[in-house]
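Notes for the one structure printed next.
One protein chain omitted, others in place.
For subunit A:
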Amino acid sequence: MGDAIVVTSGKGGVGKTTTSANVGTALALLGKKVCMVDTDIGLRNLDVVMGLENRIVYDLVDVAEGRCRLQQALVKDKRFEELYMLPAAQTKDKHDVTPEQVRDIVLELKKEFDYVIIDCPAGIEQGFRNAVAGADHAIVVTTPENAAVRDADRVIGLLEQSQITAKLIINRIRPAMLKTGDMLEIDEVCQVLAIDLLGIVPDDEKVIKSANAGEPTVMDPSSRAAIAYRNIARRILGDMVPLMPLDEKSAGMFKRFRKFLGIG
């Protein structure tokens, strides 16, 4: 029996879909059998980020309403043998499925996959309830801004009510802004939200670039965000991985060279 993890945030635009795509792909990279489920019915975009848009035949609503079998709706990834995606419908809306239907689908998927990553829509209404219905754990994504942290807090409260343990990913960290004190500190965010930190992801232009190309960032090991997502995937598997240092880049070539020589 696999593990169902819902990726949620409350606030929109903090990187739920990016996180789902990258964590899912990173887990597949580590040899796990993974299925990603997009529950953002009506505004689906996990398929776009994964570059699988043109392979969709059936979707989540079709499965829920019995128009096709679950296996038929699963879209196989073009890079990994053991990575699948269940897309959301684009022509319906959140009220066209019930939490019970999603829970049944997720339960079915858990039998076959090691990890089921559920991409949750923004908000805390029907779409959120659908996404959370079948989840065992949750990843709460936030950015270091007050508005996102406030919404994350709200969502953590709702998850706790449904007895789902949540872990935190702080996304889009700008080391330069942290240094000048213009951004909320990581410790501050953790302290406010009072849940375990699963990882931090630095802001990286490559994320946007690769998302546009339909290629998850994790595939590019030169990207700092990719390393962060790989670390997160390893932590999900239970490895102890230290948080990545944020100011590595600013250390400069010279210092790195000295480090290489062993005198830095």
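The working rule: a contact is a pair of C-beta atoms (placed from the backbone, for glycine too) under 8 Å apart; a residue touches a chain by one contact, two chains touch by 3 or more; residues count from 1.
One rule holds in what follows: contacts and distances are computed from a predicted model.
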{"item": "Complex member absent from the view - protein name from UniProt, among \"Nitrate reductase\", \"ABC transporter ATP-binding protein\", \"Probable septum site-determining protein MinC\" or \"NADH:ubiquinone oxidoreductase subunit L\"", "value": "\"Probable septum site-determining protein MinC\""}
{"item": "Of A:Val48, A:Val192, A:Met219 or A:Leu237, the residue in touch with the unshown chain", "value": "A:Val192"}
{"item": "Hidden-chain contact residue, picked from the options A:Arg150, A:Arg174, A:Lys206 or A:Arg234", "value": "A:Arg150"}
{"item": "Touch list for subunit A against the chain that is not drawn", "value": "150-151, 153-154, 156-158, 160, 192, 194"}
